[in-house]
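All protein chains but one are shown in place.
Labels for the chains are A and B, by order of writing; each one numbers its residues from 1.
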Amino acid sequence: MRALAFKARVLFATRFAEMAEYRAEVVIWMLSGTLSLVMMLVWMAQAAAAPGGQIRGYSAPEFATYFLSTWLVSQLLVVWVSHELDFQIRQGTLSPQLLRPVDPMWLHVASHVAERLVRIVPLLVMVGLFTWLSGASFTREWWAYPAALGLAALGFSVRFLYEYAIGLLAFWTESSASFQEVVWLVYAALGGMFAPLAFYPEWVQRVAVWTPFPYMLGLPAQLLAGKATLAQAGRGALVLLVWLAVFWVVRLIVWRVGLRKYGAVGA
Amino acid sequence: MTGDRGGAGDAAVRVRDLRKGYVVHEKEPGFLGSLRSFVSRKSRVVEAVRGVSFDLAPGEVVGFLGPNGAGKTTTLKMLSGLLHPSGGEVRVAGFEPGRRENAFLRQITLVMGQKQQLIWDLPALDSFLVNQAIYEIPDAQFRATMAEFTEVLGLEGILKKQVRKLSLGERMKCELAAALLHRPKVLFLDEPTIGLDVNMQESVRAFVQDYNVRHNATVMLTSHYMADVTALARRILVIDRGEVVFDGDLARLAEQGGGGKTVRLQLRRPATPEELGRFGSEVRVDGLSAELTVPRALVSERAAALLAELDVADLTVEDPSIESVMASLFGARAGQAGQPERTPEPA
């Protein structure tokens, strides 16, 4: 157990140092995910032009709050592990990692978590700036913040696992990147990046509630905007836990079967 | 040492007082260092090539030697027009390389052993077709050249395999073919055999030699493998710290470098290095065999003395190997005090 903690600490520290080297890139990655911000501007203009100054009960500042929140949460959910796995499997650089007495997944977990820490300071600065520019106002209920953070952490874990499984598809196909893109689109759409989920056509909403996406992105954003209750947060957490279990098993199976294939064909 | 090889007017390559200086920025390691160099960058000029002059006659093959960082690659890049000289004059095939005129580029080629231009996912033949279009090679000439290269390099059967499936040696053969497809008159070969096994080195050498003879092409070659140089070049240029320190025949380099001959002995009874030291310098003893260097003028005298005084089974006298010549040339220089550090090669 102590050995494990030591391993984890060393792993994490080196990944943190590596990510700190990439700090300029981290900021650029943050700025390149603009979909939420574009939608925020469009909806704000729409609300301002609408009679009564609001659409479905959202005024311009409320749209600003919602979309800034989705932007903030989506920044916490960033996962790039499938690209990395795709690359490693195709270039054969996965092999040396297999020789080490630790599942390579934990290396990736460490670098993702470390990157989050590097990201947090510029992220808060930017959220502050955008809040000031757009007139957004976040909730004053203190419990909403730990609840949103908890959902984001669960959401990240779910996303990490399914992205990992997608990356492992590179054992069989050259187009795991395309699958990753499709899944990203579904995540963005059903997560509520285009609008709060209530704005979607009803059949889309009915499909969405069966997926993990609204609970990992839209729900924490609604919490921050003061438009969701603690009970909803609790239900969301339960759904995410179920999905977490599902993807944990899926990832494990894909990994085992994939390794057998890798071993048979060779790097 | 130059000028006696062909008049300056019809030289294939003519270099006068060629210079190249780089500005290098220095940075202390670590984050604070980065910060400091961000505020005030320390920089200095490093002279990679300082005043090099030589001529190459058409059809001549020259080995271009020197330790790492001596300025070989920098010089080749200036000759091929990839780098602009900071001083001096260069003419290659009658052109000024730095202007990179199309007519000039069709006359030359640069082969870099560690880099490759073939399209990775396609058979090499496709890359050749691309080069045919780029260099506007007429179909008839293309076919003739391909036939010639296929025969000399043994490309039969590998032209239609994807490049990524070729072995390193096969890939290098294709690289060479791609680089020479347009029948350049001047070849710059930078480590063309690096990483290849002995057989492959042999066939690359044979190919370059054949091309040189067939097309009367001028070849300038750098290599870490002395065998490349001794097999191909009769003339050697040695460059060290940006200056030409030797220009002449291979044989003369041996004389100049060691100033002596190597005497190899097979003894019947072991002798100590002290005993042998009376006959020559740089004594090496390994069991019953021994090696020592004897001044050229004294070879016969010393050989007679050795035979008379020791129990010698066999005695041979050889020119020193080019490796040992280079080692003694640069070993001696490296001992000098206050020498500036080696200049970095451009990436």
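Basically, a residue touches a chain if its C-beta (ideal position, glycine included) is under 8 Å from a C-beta of that chain, and two chains touch if they have at least 3 such contacts.
One rule holds for everything that comes next: contacts and distances are computed from a predicted model.
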{"item": "Protein name (UniProt record) of the chain left out of view, among \"DNA repair protein RecO\", \"ABC transporter permease\", \"Tryptophan synthase beta chain\" or \"Peptide/nickel transport system substrate-binding protein\"", "value": "\"ABC transporter permease\""}
{"item": "Sole contact to the chain not displayed, among B:42, B:84, B:234 or B:268", "value": "B:84"}
{"item": "Residue ranges of subunit A at the interface with the undisplayed chain", "value": "24-25, 28-29, 31-35, 38-39, 41-46, 48-51, 55-56, 173-179, 181-182, 185-186, 188-189, 194-195, 199-201, 204"}
{"item": "Touch residues of subunit B, complete complex, unshown partner", "value": "22-24, 77, 80-84, 86, 98, 100, 102-103, 105-106, 108-110, 112, 115-117, 119-122, 126-127, 129-130, 133-136, 162, 346-347"}
